[in-house]
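Shown here: the complex without one of its protein chains, the others still in place.
Just so it is clear, A and B label the chains in written order, and each chain counts residues from 1 on its own.
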Amino acid sequence: MRLWSHASRWAFAVMIACAAITVATALGQAGVYDGRYAWGIAAELAEGFIGTAALVSAVIPVGFAFGFLVGWGRTTRSWFARSVATGYVEFFRGMPPLVLIVFSSLSAAVLLRRYLYVEDPFLASLVVGVLALGFHSGGYQAEIIRAGIQSVPRGQIEAAYAMGLTPRQTLLSVVMPQAFRVSLPALGNEFSSAIKDTALLSAISAFELSQLAGFLARDALTINVRMVVIPWIEAAILYFALTFLVVRGVKAVENRVKVPGLEAPSL
Amino acid sequence: MDSEKPPTRRIQGGRARLLEVTIKLGRPALALVITLEMALVFVCLLGLMGVVDLAFLGGHWTSFGGPAVISVGLTTVAFATGFALAVPMGALRAHGPRGFGARTRLRGAGRAGRGVRNALVAGGYVSATGYVEGLRGTPIYVQMWIVFYVAIFTWPTFDYVYLLAGYLALTLNTVAYQAEVFRAGFQSVAQGQIDAARSIGMRRIQVFGHVTLPQGLRLVTLPLVNEWISLFKASSILSFITIKELMFQANHVGSNLGHPIEAFLTVAVFYLAITIPLSRLTSWLEARNRIPGLGFATGR
Partner (left out) sequence: MIRIRGLHKSFGELHVLRGIDLDVSQGEVSCIVGPSGSGKSTLLRCINLLIEPDRGDIFLEEVRITDPQIRPEWVRQQVGMVFQSFNLLTHLTALRNVTLGLTKVKGMEAAAARDKAIFELERVGLAHKVDAYPAQLSGGQQQRVAIARALAMDPKVMLFDEPTSALDPEYIREVLDVMTTLANEGMTMIVVSHEMGFARNVADDVVLIDEGVVVERGPPEDIFDRPTHERTRAFMSKILR
């Protein structure tokens, strides 16, 4: 069964792509839509893809940084640290990302205008929105990392102490290497979620895939009403490709650091 | 080493604990209450500082009640529809692409009949997998627009076509995520149970109905609650197609009425008031049942 599901991932990617291309070309020949249009906008969407990739490369590291801090903070002895960390996780996981993005951005704009007398705080509010998404992802990553830390058997921590390692050395040499390996699959899943959430950044006019698709769709409405769906479908394909690549990347990292005997609990 | 004085401990006080890195998160309720109090104080401070218009807040927060009901209601209806559709899809995915073996007695199970049936199973599996992977691998925001445009072209004269489009978008998306949950749930049912059932002569379909399904459903409660929460948060995108739910109301108050900070605070309270107790519930359920391996993150 395992062999099937590994090969099937690739098989499906290829199959879907082929099927889509076949159907698309066939429909185009049949005159259902304007095939040249579809290929024409693909180039424009590619720019959006780059924009999305850039945003993703900001969101995921921010999420990881905070996820690491907060996830570790949830496991410390300090009651204060744990409460703050828990508060962070509950807030950023409990709020819809769209709400976080739009309102942190708007609020930042209002505050900048009101108190710092910034005329047009577009860039700053964009950054705030991206950070908000980063914090949102961080909330999920914190939980994943916390679970990874807690999965390290207590006996090994005991053994490390018994050898004379300090708590800090134990954290670095014993806990983190194992927590990291165990967390990777779940982190990969969360990364693909973060990629999909960047679509929401179009709400604050970030230059990315959905924003462009939206523009193209609205233009298409004026040209030929039937074609409005095409930009969105192409955008969907591009998102799929991006998440696919990122998850592959994480799997590759998993394979590189894999140690026999340290399999992640199977989902 | 004997002549050296043993180095003194740098960190005094606090008893050395074995399990520093593993925790005991006690008193979550107390933490929650303290957080709420701190949030309240924070808001009042902001009000005093003039950042937040408390009067406005007081006057307008009730207008979020109706939209909240719509958010919850729409999510739940979409979730329920998705549930009904996802169980068979999840079962098909759990079964796998291979058809039934030669010994399987199914109606119309002559050689040719079996061939057709196996082809159907394989085709069904492939379609289901394509659907699930496709819907889970793309943003719901994009899916929503596709469904929206298709809907308004298919039913241009329908009055509630926007609502229908929103409902469809949510449903189609949640079917994919729930199908994965069910697949994992069905596949997690202990093989020993299935072996026992088959060894007393049950047919495959009976094994599914009497063993896999009931046990699987018990295993999936936790991930399903998580999925509901996830869908509820995703429903915020319906504000783009002018469905009057929470985010839409927040936008209205924030942008049209010009009070984004107050709108944010209010809508945050509404969302958190629903999501946090539910996720506490899942943590409690998880601690009680401790089913390993069935709590994967359901993001969009």
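For this structure, a couple of remarks:
Just so it is clear, a residue touches a chain if its C-beta (ideal position, glycine included) is under 8 Å from a C-beta of that chain, and two chains touch if they have at least 3 such contacts.
Note that the coordinates shown come from a computational prediction; the quantities given were computed from them, not determined experimentally.
Of the listed positions A:V62, A:I145, A:A160 or A:A236, the one in contact with the omitted chain in the full complex is A:A160. Of the listed residues A:S78, A:S173 or A:S205, the one in contact with the hidden chain in the full complex is A:S173. Remark: the residues of chain A touching the chain excluded from display are 153, 155-156, 158-166, 169, 173-174, 177-178, 181, 259-262.
Keep in mind that, in the parts below, only the chains that are shown with their structure count from here on.
Note on chain placement: the centre of chain A and the centre of chain B lie 17 Å apart, centres being C-alpha means.
The touching residues of chain A, when paired with chain B in their complex, are 1, 4, 8, 12, 15-16, 74-77, 82-83, 86-87, 90-91, 93-99, 102-104, 106-107, 109-111, 140, 143-144, 149-150, 152, 154, 157-158, 161, 167, 170-171, 175, 186, 189-190, 192-194, 196-200, 202-203, 210, 213-214, 217, 225-226, 228-229, 232-233, 235-236, 239-240, 243-244, 265-267. Considering their complex, residues 14, 17-23, 25, 28, 31-32, 34-35, 51, 96-97, 126, 129-130, 133-134, 137-143, 145-146, 149-150, 153, 184, 232-237, 239-240, 247, 250-251, 254-255, 260-261, 263-264, 267-268, 271-272, 275-276, 279, 292-294, 296-297, 299-300 of chain B touch chain A.
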